[in-house]
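One chain of protein is taken out of this complex; the other chains stay put.
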Amino acid sequence: MIATNIRRLGVYLMLAFAVVSGSITWWQVVEAHSLSTRPDNPEVLAARRSLLRGTIFDAEGQVLASSEVIDGLSRRTYTDPAMTHVLGYSSLRFGSTGLERTFEDILVGQTDPNPIRDLVSDVLARQPEPRDLTLTIDRRLQDFAAAQLGADAGAVVAIDPRTGAVLAMVSTPTFDATPISGDPDGAQEPMDALRNDPAEPLLARARQGLYVPGSILKVFTAAAALDAGVISPDTTYPDQPREEREGFVVDGFTIREHDLGGIEPALWPLSEALQVSSNIFFAHVGLELGAERFLEYARRFGFCGPIRMGPPERALSVTPSLVTGSLDGDCGPFSGDVDLASASFGQGQAAVTPVQMALLAAAIAGDGVMPDPYVVRDVRAHADGDAPADEILDSFGSGGGTRVVSAEAAAATRGGMVDAVNGELGRLYAGQGDITLYGISDARSAGKTGTAQLGGEQAPHSWFIGFAPAQEEATPRIAVAVLVESGGSGSDGAAPIAGRVMAEWLRLSGGD
Amino acid sequence: MTGEILRVLLLGLQLGFVALLYLVLMRFAGSLLRDLRSAEEAQMSSRSGIGRLSVLESPADEPPNGTTIALGPINSIGRNVNNTIFVEDDFVSANHAMLTFRGRSWFVEDQGSTNGTYVNGHRIDRPVALSFGDELSIGRVRMRLDR
Partner (left out) sequence: MIGSRSRIAWRGAEFRLLFPILLLVPLGFVITNIALAGAPEVGDLTLAVGYVLLFAGAHLLLVVLGHRGDQLILPAVGAMGGVGMIMLNRLPQDLAGTSAFGLELGMAATQLLWFGVGIIAMLAIAVGLRDDGILRHYKYSWAAVGIALLAATLVLGYEVNGARLWIDLGPVSVQPGELLKIVLVIFIAGYLAETRTLLTSASVRIGFLSVPPLPYFLPMLALFGVVMLIVVRLNDLGTALLFFGIFLTMLFVATGRRSYVLIGLVLFVAGSFVAYRLFGHVQARVDVWLDPFADPLGAGFQPVRAIYALGRGGIFGEGLGQGLVTLGGNLTIPFVHTDFIFTAIAEELGLLGAFALLGFAMVLVFRGLRIAALARDDFGALLAVGVTTSLGLQTLIIIGGNTKLIPLTGITLPFVSYGGSSILASFIMIGLLLAVSHRSGTADRASGS
């Protein structure tokens, strides 16, 4: 009888062995291929150690990053620290970040292995072919913008509103990635220094920094309300002039105007409200728009979720911008009308990235179509020298963008932004912040300053978003967002930088 | 180019190694099959009995030491020669114990002996089921129930 049971046990064990064989086969045959392409596969990591990486060029064919193999170790050299937060780094010790990570397999030209490879290509010792990347970023503009920020912490994002091509994306402070990408043994010390630096140079502020937007968000509120038909360019609020002085009571909480710099309150329509940056006016607009529609427009503009810069699987990640407290990576509901009214003029719980703000400016500049941003223009065969090869293997272009508001709503908002920079009240309010385009004849810019109040003794963050050329009939060629951490008022810190960056681009790109 | 030659050499050696592995495995399979066949035959021939007693210790050598006794379904054990299993020992009663096969298992029952019947060293006071391999002590005689 025991013998019978043993025979049965044998059958069970046989089944167990069969199942285990199946699971081995699963990984070694069925999944082997997809495993081999994952970026944290040690095989991929190991290959990267010795494989030549492709060169990365800027839009004008300047070398930004190049590799050479020394003693069997692939070492990366970066030519421009201003580019670090776009390119990332490719370290033998710390892995890779930025474009180096998202375009990893293309840069090293990793070929997909298959079972036969083990027998054949091992013998042939075929080396994968590296590929080069060309960016949309122009190094000249990038360096110019970085120089404008100087020693301040902040970010400049410049986008071509017609295509979504990123022209510059600077985060400061930055660092030279070459030391941590070279000799793996020598990489630890510089990396530790970067990690311990209180200025946080490892943070790519343009994409990953979340800041209170302040008044620049009024551009969004205006465009949304115009598109929804809640306001027209002529809408005014009768109680507004009184409330400018006494405060606007919402749910028992008094919303007060900021310092208008001596300008006497009056019954202001949209253009004037933008010029003096009236909080009270936009609190009314936001409340009239209502929480539901406010959030709906926010999502349309790309808030409340991650933004993809580039083709889906190779996109640079951008931290989601928020207008309310976050809820599982989405915008949560507003806690009440005070919250909604505050968000309408850019305070409250709103927190945004410079990239998101540049896209907001680009959407207005683009007649209501928000472009799909991208950083890498094309993939080319590896060039031996310092000039990119002619052979283009793959190219990425404009995704066509998304219409977020009607052309009419965009045009009305644009008018307000032009006035905010050039109008009588605008110049009065902005004081010395003259941001006409220095040295560029008869081209005009449009924009909006922001002063993000942080509370307490902290100096406010200085913001500016805008685009140029913005005179009537002109098609804007550049939309920018500038953030200067603790840079004071928008007109003091960010606006002059934005003006110079836009002027520089118009000069570089050949128009005036 | 030595690198290429080395790779070819290693590939060849590796294939040889794996081939050898599977050769061994085939030989195992062969041996397994052979044994399976002989085991079948062995089982056929040994299926005849329901069990047997191996004599482990027998001071008077009756039953003889080291022999095995084929068992029927009912076996009486004692010093009386009329018993199925005759045991020559001063400590064994005339009709000492009964060893019976009931259905699926073996049972032993003491027949009121003077010195008792022991299974695996424990004295029994009622019919007890036996497993193959159990040791039966009657007087000074030790026997084991085997298949």
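To keep things simple, chains are lettered A and B as they appear, and every chain counts its residues starting from 1.
Here, contacts are C-beta pairs under 8 Å (C-beta built on N, C-alpha and C of every residue); 3 or more make two chains touch, one makes a residue touch a chain.
Computed from a predicted model, the values in this text were never measured in an experiment.
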item	value
Contacts of chain A with the absent chain, listed as residue ranges	1-10, 13-14, 16-17, 19-21, 23-29, 31-33, 35-36, 38, 40-43, 45-46, 49, 92-93, 113-115, 117-119, 122, 184
Contact footprint on chain B, counting only the chain that is left out	3, 6, 9-11, 13-14, 16-18, 20-25, 27-28, 31-32, 34-35, 39, 42, 45-46, 66, 68, 105, 120-121, 129-135, 144-147
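Heads up, the rule we're going with is that only the chains that are shown with their structure count from here on.
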item	value
Centroid distance [mean C-alpha coordinates] between chain B and chain A, Å	81
